[in-house]
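Just passing along the structure, written as structure tokens.
One protein chain omitted, others in place.
Letters are used for the chains, namely A, B, C, D and E, taken in the order the chains are written, and counting of residues starts over at 1 for each.
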Amino acid sequence: MTKHIRLITTHTTDMSHKMSGLKHLEREGELMLSQVHLDYGPASIECEFDDVLSSPYIAGRAMEAEADGAHAVIIDCMGDPGLHATREVVRIPVLGAGETSMHVAATLGHKFSVITIMDRVRPILENHAKTYGLYEHIASVRAVEVPVLHISNDKEKLYALLADQSHKAVVEDKADVIVLGCTGFFGCDTYIRNFLLEKDIDAPVIDPLPTTIMVAAGLLEVGLTHSLRTYPKPPIKERTGYQIPNISE
Amino acid sequence: MTKHIRLITTHTTDMSHKMSGLKHLEREGELMLSQVHLDYGPASIECEFDDVLSSPYIAGRAMEAEADGAHAVIIDCMGDPGLHATREVVRIPVLGAGETSMHVAATLGHKFSVITIMDRVRPILENHAKTYGLYEHIASVRAVEVPVLHISNDKEKLYALLADQSHKAVVEDKADVIVLGCTGFFGCDTYIRNFLLEKDIDAPVIDPLPTTIMVAAGLLEVGLTHSLRTYPKPPIKERTGYQIPNISE
Amino acid sequence: MTKHIRLITTHTTDMSHKMSGLKHLEREGELMLSQVHLDYGPASIECEFDDVLSSPYIAGRAMEAEADGAHAVIIDCMGDPGLHATREVVRIPVLGAGETSMHVAATLGHKFSVITIMDRVRPILENHAKTYGLYEHIASVRAVEVPVLHISNDKEKLYALLADQSHKAVVEDKADVIVLGCTGFFGCDTYIRNFLLEKDIDAPVIDPLPTTIMVAAGLLEVGLTHSLRTYPKPPIKERTGYQIPNISE
Amino acid sequence: MTKHIRLITTHTTDMSHKMSGLKHLEREGELMLSQVHLDYGPASIECEFDDVLSSPYIAGRAMEAEADGAHAVIIDCMGDPGLHATREVVRIPVLGAGETSMHVAATLGHKFSVITIMDRVRPILENHAKTYGLYEHIASVRAVEVPVLHISNDKEKLYALLADQSHKAVVEDKADVIVLGCTGFFGCDTYIRNFLLEKDIDAPVIDPLPTTIMVAAGLLEVGLTHSLRTYPKPPIKERTGYQIPNISE
Amino acid sequence: MTKHIRLITTHTTDMSHKMSGLKHLEREGELMLSQVHLDYGPASIECEFDDVLSSPYIAGRAMEAEADGAHAVIIDCMGDPGLHATREVVRIPVLGAGETSMHVAATLGHKFSVITIMDRVRPILENHAKTYGLYEHIASVRAVEVPVLHISNDKEKLYALLADQSHKAVVEDKADVIVLGCTGFFGCDTYIRNFLLEKDIDAPVIDPLPTTIMVAAGLLEVGLTHSLRTYPKPPIKERTGYQIPNISE
Partner (left out) sequence: MTKHIRLITTHTTDMSHKMSGLKHLEREGELMLSQVHLDYGPASIECEFDDVLSSPYIAGRAMEAEADGAHAVIIDCMGDPGLHATREVVRIPVLGAGETSMHVAATLGHKFSVITIMDRVRPILENHAKTYGLYEHIASVRAVEVPVLHISNDKEKLYALLADQSHKAVVEDKADVIVLGCTGFFGCDTYIRNFLLEKDIDAPVIDPLPTTIMVAAGLLEVGLTHSLRTYPKPPIKERTGYQIPNISE
């Protein structure tokens, strides 16, 4: 049976171009990917406010995905917005790009650094790492200080900034593994990895989106999803103000 | 100057009756309280889904409060929904009843137990305690298993359940301090404290709402609010789907 | 009823001039402050030895305060000398300036730095933070290397040193909040805050003494004091060598 | 290209029958599995002594696997014997069944319990969890007290014991997720999961071996392997006493 | 040269009879023991108040010991009263029976339980363990609820209570090592160990006083004492209220 994994881009900006870069992960009769963005919410995720504005609509997209027959859902953002809430409203696996790639990073080396968009999201990522159990595995959280919506403006400059911060993470902060700290950096891993290799640094660079997709595919293969004990279905009650389905019997 | 503290009840159910129980904290010319609930969102907060549905509208209420001239805002829920996001959108202090009362509890005894509504919120509270730094101070999180909207149905029964779980927290889990784990338990502290005293147990019982109000009043007196370094103003961008103001210049 | 909070300065040097700077916190018919220093003990607190020499007499002053009808006691030192022992000998709330202001700091931002007198007290503060649960919230403990009794000699120089270390704490250590690390720095918060603001850094600067007073006032309002389970009355037995009352029936 | 994953059973007892239970994970032209056990070492792994006796030969089998063209190696034991050493001697990914399944467990629920063979391995698993960062996610480590080599003697009894301990882990220790604590329990997950479901407990039960295989397959797809910074090639020197290749240029 | 270790009993009750039980540790020409108790302070140590009343006089006794030519000082109490302060006033090693025996316990097994006098000292011991780094190694702190000064009244009963709590610590709390939680329990280790052995439990029972003496003797042999960086000499200033020497040039 073909496993269908739905990526939920966590904002209202069209990111369907990402799909072409993920095509090679699909397998006829086995793994199929689809992607949606939000109808409502922020144009990008750069702060806690964006996080809360996107979360309800992410949960809504996940309900849709489950209704559509998708087998798993991936929250396409390193900040894992709405991760726990989304798990409550569907029984198919819900993976956060942040949670998943940080756990993978912890298995690939002693300490990892996250190279993200802006320093302002550092507390968010560090707080998540505390609840995930991975805080002691963080060498540093570094930022290139490029707003999400400018990422595609000057790819060359972005590459240079990411490579520079990654290099500093290894040399100054003793990082053993680099994690791209924004799913918008999708595809930048090769450049950084080569940049580091030229400097004789052989450290894995994790591209969160494809990594999370492949872990999701693995979980589907072995029939695992999140625990109903941690994420029981929300109680039935009135909930207003959203263009998403409410919980029903 | 009169300090005006605005309570934001985090759901759509009218809780204005709470205000009568808080009247005695007001001081003519010094401390004034007001309270609002949400126009949109869940009818109560009992899970992560309710948390994310309430958060955007809590942030909206806080912006309103600041525009109205309120001097501080209290998020009237032990789950601290939208706490960090709300701090980003206003510069007046934003206190979470959960965060504040857990910190106070940690200063009143060695370990505290939180007696909450349903066991399903235990992971939420424990995860918060991990980021607040207070996880090792938790003796236990216990639940009476009464849905929020039934709290007022049978006060006698609720009292008995809360007292019983509090007693078990002290005797079985070695709690030194009891924290009411739902702001809907407002006013139940005296009954529990007396119940414990009759059993020769002299342990403080923290009623989160008045405790948080008074800490907020204290912070106002000394002119403290949250750091703009942790909670910078959200970037200006398109944000849709909510009846709340967007961030502007 | 007027709440009466007694400050216990933890050494034998007269600090009554502090009271003028705290006057504005008093409220006719509501909040009254008084202050004492020690008859015996060290002339200032700068090390663990000073801490233990002051602690018995602090406990004694607290017993006096309770006998005098004070409603709460504040230990006027960031090192919280005798904090736990003092709680055992009185039932009125006992707040440590260190414990209280570190907890407040943890609610105002992601990480805080403590700017203290001499580097030699760093281990004391870090050990306290470990038991309080706040060690992971510390960005750094920095020192101006000015002995306590020289603090008032050259206020200009002290201001400059504090501002410089606070700035370094933000820029180099990523502090989000500054905590004055000595209650002798009382009143320096405004200068530092303005210094940082001029450098476009909007970070709260916590002045421990007024902050602790206002939290104490808040606890009094809601009737909370420390748990008798953590701090039971000391057993009755012979205790000699001190001009303080022993425990009696 | 077909990905070839080599399972290294960590002892000298033939476990090739396991392969039939894993066949369904293979995909023509995509994923191929092979399995070896050790020529030398212990007959099973039940203690730290067994762990150290198996580790050198596991590293040797991994070097063989890499030479054979395998793309990844899985250490088929929850105790992760030789995991770090093995990573030093090959550049293909080396996954430990213990490390991988504990990280997966941490993403599926709040707390997990490991149900293992004998209580004597509890310290080993807890120490590993401390270095992996997952100690706070452990609800409990429970044991059925069945030696590894007796596992296949009485499957019915083993099932009953595992189900009973899993049930206790959920009810008494508040586990949200169950992890089979021995790769010899391979295939027991369905029985336990159904047993729990009949008691109205919907908690994932992780079978470490297939789960680790599928995560390994995912890592291969995205080209990730462990960091050479954490696991550099061992220096060249004399090493004797083993029928395994030494490190060479 | 004969090493001379001075035990400082931390209260005013004569404990010189202990010395006969320690005689066998002395070695002609190598190791000599002496013991003092306090002239002033509490009659025993059972709470934080006793701790602070004893600490100044313990520091005084240590200064005396150093002046007398003693080579090391042992604070004869599991609560380690005045440990850090005492290290500041002398350069000979100062060992706390609590700190030393908890570190030894951590090297002898996975988790240890401390069996102490009264439950009221549990927070003290747990807080110490947090700063020592050993909190995760604690299985439990259990109490026999016998006041220190009654310890010698009924040895049989004490033995029975200690053995019972030790047994529970192993069976219920999974302790691997037992630490006597009061130096007044001196000599009880053999009885408990035999009691456990009869129940087929082979767990070390640490008697803190002789254990600490022998670690101190070891440190003397290799010339180690505490760091002057952590414990610099207290600054010279006026200190009053004590019959102990002040710090001088």
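Operating definition for what follows: a contact is a pair of C-beta atoms (placed from the backbone, for glycine too) under 8 Å apart; a residue touches a chain by one contact, two chains touch by 3 or more.
Just so we're clear, the structure is a prediction, and the values are computed from it rather than from any experiment.
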Shown chains touched by the chain that is not drawn here: A, C, D, E
From A:H4, A:R27, A:R91 or A:H110, residue that would touch the chain that is not displayed: A:H110
Positions on chain C contacted by the hidden chain, ascending: 122-123, 126-127, 130, 135
Residues in chain A touching the chain absent from view: 110, 136, 174, 176
Positions on chain E where the hidden chain makes contact: 25, 27, 30, 95, 99-100, 103-104, 106-110, 132-137, 170, 175-177, 201-204, 206-207, 210-211, 214-215, 217-219, 221-222, 224-231
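In the analysis below, only the chains that are shown with their structure count from here on.
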Far-end chain from chain C, centres as C-alpha averages: D
Fitting chain D to chain E on CA atoms, where both chains share a sequence, rotation angle to nearest 5 degrees: 120
Farthest-lying chain, centroid of Cα atoms versus that of chain E: A
Computed distance of Cα centres, chain D from chain A, in Å: 27
Chain A and chain E, separation of their C-alpha mean positions in angstrom: 52
Where chain B and chain E are represented by their mean Cα positions, the distance between them in whole Å: 44
Residue numbers of chain D (touch at least two other chains): 110, 135-136, 176
Chains touching one another, given as label pairs in label order: A-B, A-C, A-D, B-C, B-D, B-E, C-E, D-E
